[in-house]
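Only one protein chain is missing; all other protein chains are in place.
Letters A, B and C mark the chains in the order given here, with residues in each chain numbered from 1 onward.
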Amino acid sequence: MVSIKFEQGTVIAQETLTPSIFRTTIHAPNIAAEALPGQFVNIKCGAPASYDPLLLRPFSFNRIDSEGGTFSVLYRVVGRGTELLRHIRVGDKLTALGPLGKGFVLPEQSKQMGPAAKPSVLLVAGGMGIAPFYPLATALVTHGLEVSLLYGARLSSDLADKTELKALGLRVLCCTEEQRGECPSLVTDLLQATIDAGDRFDLAYACGPRGMLSAVKRVCKDSELPLQLSLEEHMACGLGVCLGCSCERASDEGYWHVCTDGPVVWAEEVKL
Amino acid sequence: MVSIKFEQGTVIAQETLTPSIFRTTIHAPNIAAEALPGQFVNIKCGAPASYDPLLLRPFSFNRIDSEGGTFSVLYRVVGRGTELLRHIRVGDKLTALGPLGKGFVLPEQSKQMGPAAKPSVLLVAGGMGIAPFYPLATALVTHGLEVSLLYGARLSSDLADKTELKALGLRVLCCTEEQRGECPSLVTDLLQATIDAGDRFDLAYACGPRGMLSAVKRVCKDSELPLQLSLEEHMACGLGVCLGCSCERASDEGYWHVCTDGPVVWAEEVKL
Amino acid sequence: MSEKLTTALCGMSLSSPVLSASGCYGYGREFDKFYDLRLLGAVVVKGITLRPRHGNAGRRLVETPAGLINSIGLENPGVEGFIAEELPFLREKGVPVIVNISGNTAEEYSELARRLDGVPGVSMLEVNISCPNVKQGGMAFGATCESAAGVTRLVRRHTALPLTVKLSPNVTDIASIAKSVEEEGADCISLINTLLGMAIDVDTKRPVLNNTFGGLSGPAVKPIALRMVWQVAGAVSVPIIGMGGISSWQDAAEFILAGALCVAVGTANLLNPYAIPEICIGLEEYVTRQGASSIRELVGSARA
Partner (left out) sequence: MSEKLTTALCGMSLSSPVLSASGCYGYGREFDKFYDLRLLGAVVVKGITLRPRHGNAGRRLVETPAGLINSIGLENPGVEGFIAEELPFLREKGVPVIVNISGNTAEEYSELARRLDGVPGVSMLEVNISCPNVKQGGMAFGATCESAAGVTRLVRRHTALPLTVKLSPNVTDIASIAKSVEEEGADCISLINTLLGMAIDVDTKRPVLNNTFGGLSGPAVKPIALRMVWQVAGAVSVPIIGMGGISSWQDAAEFILAGALCVAVGTANLLNPYAIPEICIGLEEYVTRQGASSIRELVGSARA
């Protein structure tokens, strides 16, 4: 049983990766100690005790340094919360709740994946969907697996974390909507092209916008490739209490709750 | 006609005077250019566009440097707004509306005051009521007037601006509730004692909590000393629009509005 | 402002759908120093009563989370004072004027309507049956269909001016009340006035306001106001002036999409004197981005 902490941490680094993408690193040793790839953290972005914004904001762990007691989140500024988060200064306090949710199931834990000598793993990221993949890739590479990453974004300048993921030893294929014409501009087209080219994988993980996830699900289903998805849904508590973060179940009626049943789910479990 | 500006300024200094008293200096040349002693400024203390706190906060001008384009406010942290204000960092933007209201009437402009070769002026401050007196004292001293200050506070460490006011050449008498017994512990007792001792003044100005102002008014009335008060009332607009900052008129029925008819009023005009 | 924001309300041509909300704009003088009042579709002035009123005693304002409770109590110079001292200024500025009127009795309302009928510079009357800050009358008229209809009927008889009736949100079924005032000849519906709220000082252990209750406004109430505008827009066919917490162009757009022909900005003026021009600019860009040629095309389009 993971234990969830509501911890007052300290911001120890603020990085500006592109004009709209930022990384914030927080020293919060109790949260960092138990964080796993694919889990997330709820961050209070405004001043302590401020009601604006009211809710905490969910972000995937983008870096986890359990020993150093720190973690990072990688995000795009889209509204009030992220705008405040990027402006918090190094040295300031910041309250966070985590680690939350179920992370990625690694191949050795996974039953869905067929036996393979050296399983080959595929990561598919759209936009900020890249955020949780660095810790996942690190774990996969540590287990000696071969990892490929298909990574799509609007602009090539939006391709955050690309260099670092390459440096882990991943095969990285990128596409952006800028290079229309030349090669696939959408990551789902890139995925189809890769599979059509004969590349074979034993397990896939995808993270990105809803529409992209649903397209990736279709392609993987056709090629019988087991797929885990990291979902997003509007959240309040992050704890399974408010029942606000519902996501339709695929088989039985009713809903999963992204904060506790996810954010990582097997693609066949959900309707997208 | 003074023109009121809604100006985005820059915080250029943050001083901690005591654990609960702070001074913030803002570069906002359009406001600073026209600010007069006794006027005030409405400051947005939270993040830009934040709804918490919703209202701007009123503060007296504590320093005015019209040429340098800056002004300062001196304040005690009492709630959300002042807590945020003290944490704004040097270099950060800050929006302010001002100069607002009617400032102090100087002796040469004043009809209420009898003719006197070299008029002698008395300032009476209680607690944060000291805030508007530095610019006033500067103006009075520049006009060659003799100025005395009676200044009361809870603790001697709360006596902000005392040294600076002395340095202007004021006679300064202080009292605090710490030194109970020895000498008057309340500034109104100090005032009575001063007058009983035979000191004579031509004009008085007082600023401080409501109860103190009403006691000062009584004493001054008894000794026929013309008195101006700087009032506080809860405000929203600061512009005379919302009619929220009412203060009972003394003679006719109805109300003054502290933001436009004040904050400085003649004591006999208001019920306290 | 371009043509994109022009609109027409009860026979008036307005330069924009953005109005001031009563009581948060005085009589326009203060804002005229910040920008040209003709940016506004109309100035809705502070509530006017038959005789001058001093307003309420004691503290009048309480800040709450994203909200403001006021207990002004309709401080105003009375209808004659308004006509003599405030109206000429607005007339000269060339902006349409909507006069917000309040009475203690139905007769006071009709007397006010009669007195303002035909006064040059007055474009429309806003019948405030929803002020929570006066002892008699006020909000009570807005609490039931019968009393709301009664006031509307009487006022209607005494003026040829277009009438908008300003509803109270402190009711179970605002759509029915809207329908009953429409039936009595209201040309337009304004909503919402403030929600009844209160605060207690935990140190003195007493209500903060002398009248115990005051009116809550500001961003906090926007979701409730928007819902009520949606409900009323589904119930009446006269135009709607929507308000309650509007602070940004997005807020204004939500009310328009819900079915408001015009919007009024109240509390936001008190926090930012440029609130209205900023909202106008944002709305105009929104119209362009939506590929529409006029804001009018967007009225009610979330109801489709």
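We take it that a contact is a pair of C-beta atoms (placed from the backbone, for glycine too) under 8 Å apart; a residue touches a chain by one contact, two chains touch by 3 or more.
Computed from a predicted model, the values in this text were never measured in an experiment.
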Chain not shown, its touching partners among those shown: A, B, C
Option touching the unshown chain, where A:56, A:153 or A:173 are the choices: A:56
Residue among C:64, C:105, C:210 or C:294 that touches the chain left out of view: C:64
Listed residues A:74, A:159, A:204 or A:235, member touching the removed chain: A:235
Absent-chain contact - pick from A:29, A:69 or A:244: A:244
Missing-chain contacts mapped onto chain A: 3-4, 6, 44, 51-56, 97, 233-237, 239-246, 248, 253-255
Residue ranges of chain B at the interface with the undisplayed chain: 51-52
Where the unshown chain meets chain C, residue by residue: 62, 64-67, 69, 143-144, 170-173, 195-200, 202, 205-207, 212-213, 216, 218-224, 226-227, 230, 245, 250, 253-254, 257-258, 286, 290, 298, 301-302, 304
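Heads up, the rule we're going with is that only the chains that are shown with their structure count from here on.
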Averaged-CA centre spacing for the pair chain C and chain A, given as whole angstrom: 47
Centre-to-centre distance between chain B and chain A (centres being mean Cα positions), rounded to whole Å: 54
Where chain C touches two or more other chains, by residue: 65-66
Touching two or more other chains - residues of chain A: 51-52
